[in-house]
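To keep things clear, I will list the structure first and then write my remarks on it.
Here the complex is missing one protein chain, while the rest keep their positions.
As written, the chains take the letters A, B, C and D, and residue 1 is the first residue of each chain.
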Amino acid sequence: MIRSLHYSPDGKIRTDIPQGEFILLKDTEGGVLWIDMYGEDKPNYKLILERIFDFHPLSVDDALEKTHVPKVDDWGKYLYLVLHDFELVEGPSASVELMELDIFVGQGFLVTYHTQKIKALERVWESCEWDPRYLKRGALNLFYHLADRLVENHLPVFDQIELGINELEDQILHAPKEDTLERIFDLKRSLLRLRRIITPQREVFHKLAHNDFSVVETEQGYFFRNIYDHYVLLNDLTESLRELAASSLEVYLSAANNRMNQVVKVLTIITTMFMPLTFITSLFGMNFFQLEFSVFTPMGKIGLVIALVCLMVVPTLMFLWMRRRDWM
Amino acid sequence: MIRSLHYSPDGKIRTDIPQGEFILLKDTEGGVLWIDMYGEDKPNYKLILERIFDFHPLSVDDALEKTHVPKVDDWGKYLYLVLHDFELVEGPSASVELMELDIFVGQGFLVTYHTQKIKALERVWESCEWDPRYLKRGALNLFYHLADRLVENHLPVFDQIELGINELEDQILHAPKEDTLERIFDLKRSLLRLRRIITPQREVFHKLAHNDFSVVETEQGYFFRNIYDHYVLLNDLTESLRELAASSLEVYLSAANNRMNQVVKVLTIITTMFMPLTFITSLFGMNFFQLEFSVFTPMGKIGLVIALVCLMVVPTLMFLWMRRRDWM
Amino acid sequence: MIRSLHYSPDGKIRTDIPQGEFILLKDTEGGVLWIDMYGEDKPNYKLILERIFDFHPLSVDDALEKTHVPKVDDWGKYLYLVLHDFELVEGPSASVELMELDIFVGQGFLVTYHTQKIKALERVWESCEWDPRYLKRGALNLFYHLADRLVENHLPVFDQIELGINELEDQILHAPKEDTLERIFDLKRSLLRLRRIITPQREVFHKLAHNDFSVVETEQGYFFRNIYDHYVLLNDLTESLRELAASSLEVYLSAANNRMNQVVKVLTIITTMFMPLTFITSLFGMNFFQLEFSVFTPMGKIGLVIALVCLMVVPTLMFLWMRRRDWM
Amino acid sequence: MIRSLHYSPDGKIRTDIPQGEFILLKDTEGGVLWIDMYGEDKPNYKLILERIFDFHPLSVDDALEKTHVPKVDDWGKYLYLVLHDFELVEGPSASVELMELDIFVGQGFLVTYHTQKIKALERVWESCEWDPRYLKRGALNLFYHLADRLVENHLPVFDQIELGINELEDQILHAPKEDTLERIFDLKRSLLRLRRIITPQREVFHKLAHNDFSVVETEQGYFFRNIYDHYVLLNDLTESLRELAASSLEVYLSAANNRMNQVVKVLTIITTMFMPLTFITSLFGMNFFQLEFSVFTPMGKIGLVIALVCLMVVPTLMFLWMRRRDWM
Partner (left out) sequence: MIRSLHYSPDGKIRTDIPQGEFILLKDTEGGVLWIDMYGEDKPNYKLILERIFDFHPLSVDDALEKTHVPKVDDWGKYLYLVLHDFELVEGPSASVELMELDIFVGQGFLVTYHTQKIKALERVWESCEWDPRYLKRGALNLFYHLADRLVENHLPVFDQIELGINELEDQILHAPKEDTLERIFDLKRSLLRLRRIITPQREVFHKLAHNDFSVVETEQGYFFRNIYDHYVLLNDLTESLRELAASSLEVYLSAANNRMNQVVKVLTIITTMFMPLTFITSLFGMNFFQLEFSVFTPMGKIGLVIALVCLMVVPTLMFLWMRRRDWM
């Protein structure tokens, strides 16, 4: 699907422009042409990008072929950028879905290409359809607003992950479930994926902010510095969350050990209490002490008293000894 | 709430200046105008910052919108800084509360904005109200004193955390409690938050000290170098404390293992002592040895002696064997 | 085995060129001479490289002697490169086999040397035999296509390793096998080997992309930038996979602990239930309670009822107590 | 306590110089004035440093106020340095005591300030009192000898720590004591403190060696390079020792696990041997087998033989089975 939008210097906004006009509109002074290509109709996109916009075949291949880390390539008259949006997939596993967004931005045009729906882009597009605010300062400013909306959408994802870690920690310490370990593992994996996006994305905006490119003017650099600051924050957050996730595994191990300790203590207490008792009763069950020791004979009465005293004293002593060792 | 304070070159200090005069006072040669904005009345603050002080809209947005890592932006005629103060929240959990302080400083003015009460700022303000000492060397020197007071307030927080770790270590090694693990985890989290503040804050003063900015003169650089040294120290401390907190988890695991070891040893000793005993008594309880083996028959007497000897010898052997294995 | 292939500027492709002609063909303007040396016939190769191509003896020694990390050496008129291809060895152990590829590339020639079959090279060679597409832009462009094919072959290896980790994680969490630990260890080792290749390989293409060499023209730099981007991605992947492999070990430990916990709980439950029971039966087995307590006497009947009540009540109490402790 | 020492260019050494003469002597060409201030008489020291030597108030504050990481500040006519000496506190805990030494060094003077006795300084002072060897090449050379003696005193401390680690390792592997864990923890803490000193101290001498300062001449740079090399060595040592201390914790855990394993094995062997035995004896203790089965009846004899055979065979089988499992 190809959508197009043109802002002419006199303030008019047109949409659904025929492809034939692209070549004329892309270089109008003060105007902005935004082409958004969404989906898999690659041959057609390739044609537009190479023929109409005259982009270098290498950068076009980069854009239409999918797996890339975020980067910015300077091709003189235009910049080619790869950015990523991401969303938390619904469900308990805190897994992150990445969505690639390829961008070509030049003096008078912005071309975006993506195969998944990107919310930030939709919202900027919608507001552009009737409001020239984002458009009147040129294509690069439009791109700035797109990136700004993108980064704004990132923070809630991190908030949710942080929440998830807190919840996990609570679970680990107080009531571990069957899938706790799996969730920790998933969390680590998601954070690794995010880091692989966030760090280079930060570098992209660092480069944009510090005026490495002829396309970007000094004043615009300030704007990108702003976005760069956001990514610095997100990058720090990723690192912190990764460390928290890492220690949650160790805490899990410690907490499991603790619980085992409790169980083994109980086992030991029970064994320590009953083994001597059973020995005593077993002792008086030997055949040597027979009918003569029946409860109705005097010897039996003495024996019974001795046996009962032992059965009282031994566990009491055991109890006191275990108490002194701080077990109960 | 907006507070204002003006020091005129002739040494007079005025407070509660009407907003209308700000624009006149902000550029008096040798004078210092300090505006402190505290709280949430953002629209009004925005007006003052953009209209009266003519700050760039981007830096004003940065200041009034909250989450930022510490940084310094050079806007030519003024510097925009984000710093953070922090305090330990009362309670056992050693959690840290961060308080953002936004600062605009130029030739003749200092504008501070914060949404929480910052003790260091209050103390500087109070002493400024009647004492021109901090004011007479200009706005940047006033800012230096503010930053100096800020960093002075940081060290006690670290001391308390170090104390907390020592206490925890003691607890881990000698008497672990239910919440020990939770406290270790909280500690790690607090130190992660502090690091996220301390490291960029150090960078801010590194930049100020090494004269990257036209606003800062060489002589003033020396002062900021002093504050920079403090942050270097704090940064090293944070790293050291993080490593200590990390190893405290491992020590916890080891100590728990130790205790379990003790318990399992006792279990084994008891089992090893009593299982053979119970077997012996049980052996002589079999029906094969009946009335004829009663203690009053000769055979019974021999049997009893054999049984009793076994009951004495077996545990003694067990005891000696366990002794040789260093268990008791 | 020596193969040769020559593309003359007029578009003709010749193969199996006699060694005597190499010296004439290697410098034809616009032509490309590709010599591929495969196997162990080193003295002959040495002769060709040193006499015919006049390469520096040091670089020739480098090429024919095997162990090297990837690198690029600039020898003025030609570049000497060491690259590595790798393949997963079939079998459960996820071990990686490295294959060194030595490359000399100059204005009009490409010389490759390897001792193992390298699939990427075979495919490029085959397509060159009848298709001048890779040849007509010169030797460096031919090398680019070779490197491009090489990097394309890398990604599936990583995909398989990632799959292996996922499978392992599943195994660890749900049904650990005897060789799980060994596989984790093998995985770590393979990833260490890959990292030792990928990181310097990335640096090689970084250097080629950023025009450090007189042999490489600016336009060609763009192409190598493309390959460099791939290696950046692969490098990130290696790091992420290494971290996942590392945490899988910790998860393994935690999961094993969990299972032990379960087992020990069962042990404790059984012991806790039956020890008191056995004590009670053993108590009523003492000789003091004899014939008079037979089930047919009134006292015996009372005794039996008491005994049975105890045998019912004690396990019930134990059960309730364990339930309160969340064990069942 | 203030000590003073003056070397005049004609070779005379005077000590106990009245404070009034300091101002005259500090700038004599070719002479060296060394003032050593030891203890807490800060107001007086401040007077001397600010009035007589005319040091910048900031550097004087730095010196007299205590906590600092090692650093060197260039104040044009003089250098201000913070160095640290350290000693192992006697006792089992391997804890390290740090001692700050503040130094001002200029063309003709050296001022040292410290609150604890520093052995290296004492020894240099003593030899200076009667031997002009250290003095005749100027104040900076005197400082070099002081630093050289300081670094010489560091190495034995590291040797002792390494010895302590070896001893600990031996203890961990062969006979862990109650305080082993505590000692590991103390060791880690000491090494963290040392690192916080050694790394910046190394940087100080790196700066001195590479002629960043107008006070230091090229020839003198060679001398400081020598000290820098020592600190590089110490820094590497610190890192290595830290890693060894870190792995000693893991080894501790493994060794404890090993011992537990041994204990649990014994428990299992005992249980596995005696449980079946006790069952058998208990079986023949059931009331079904009564008087008729007495050892004097034929049935009883058969029964007894069966029982005894079981009592022999079962443990033998168990023993063989456990042997096959490599337990004994």
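To be clear about the criterion, a residue touches a chain if its C-beta (ideal position, glycine included) is under 8 Å from a C-beta of that chain, and two chains touch if they have at least 3 such contacts.
Predicted model only: the values in this text are computed from it and were never measured.
Novice: Relative to the complete complex, which of the depicted chains are touched by the chain excluded from display?
Specialist: Per the contact definition above, the missing chain touches C, D.
Novice: Sort through C:L47, C:V89, C:L163 or C:L192 and give me the one touching the missing partner chain.
Specialist: Per the contact definition at the top, the residue touching the missing chain is C:L192.
Novice: To test your reading of the contact rule: which positions on subunit C touch the chain that is missing from view?
Specialist: Contact residues on subunit C toward the absent chain are 56, 58, 61-62, 67-69, 71, 73, 181-182, 184-185, 188-189, 192-193, 196, 200, 246, 249-250, 252-253, 256-257, 259-260, 263-264, 266-267, 270-271, 274-275, 277-278, 281-282, 284-287, 289-291, 293-296, 300, 303-304, 307, 311.
Novice: Touching the missing chain, which residues of subunit D?
Specialist: 155, 169, 173, 222-223, 225-226, 229, 232-233, 236, 240, 243-244, 247-248, 250-251, 253-255, 257-258, 260-261, 264-265, 267-268, 271-272, 275-276, 278-279, 282-283, 285-292, 326-327
One rule holds for everything that comes next: only the chains that are shown with their structure count from here on.
Novice: Taking each chain's centre as the mean of its CA atoms, which one is farthest from the centre of subunit A?
Specialist: D
Novice: Rounded to the nearest whole Å, what is the centre-to-centre distance of subunit A and subunit D, using the mean of the C-alpha atoms as each centre?
Specialist: 40
Novice: Please output the residue numbers of subunit D that touch at least 2 other chains, ranges allowed.
Specialist: Correct list: 285.
Novice: Considering only which chains touch which, label the overall pattern as line, ring, star, complete or other.
Specialist: Shape = line; chains linked end to end, path left open.
Novice: What are the touching chain pairs in this one?
Specialist: A-B, A-C, B-D
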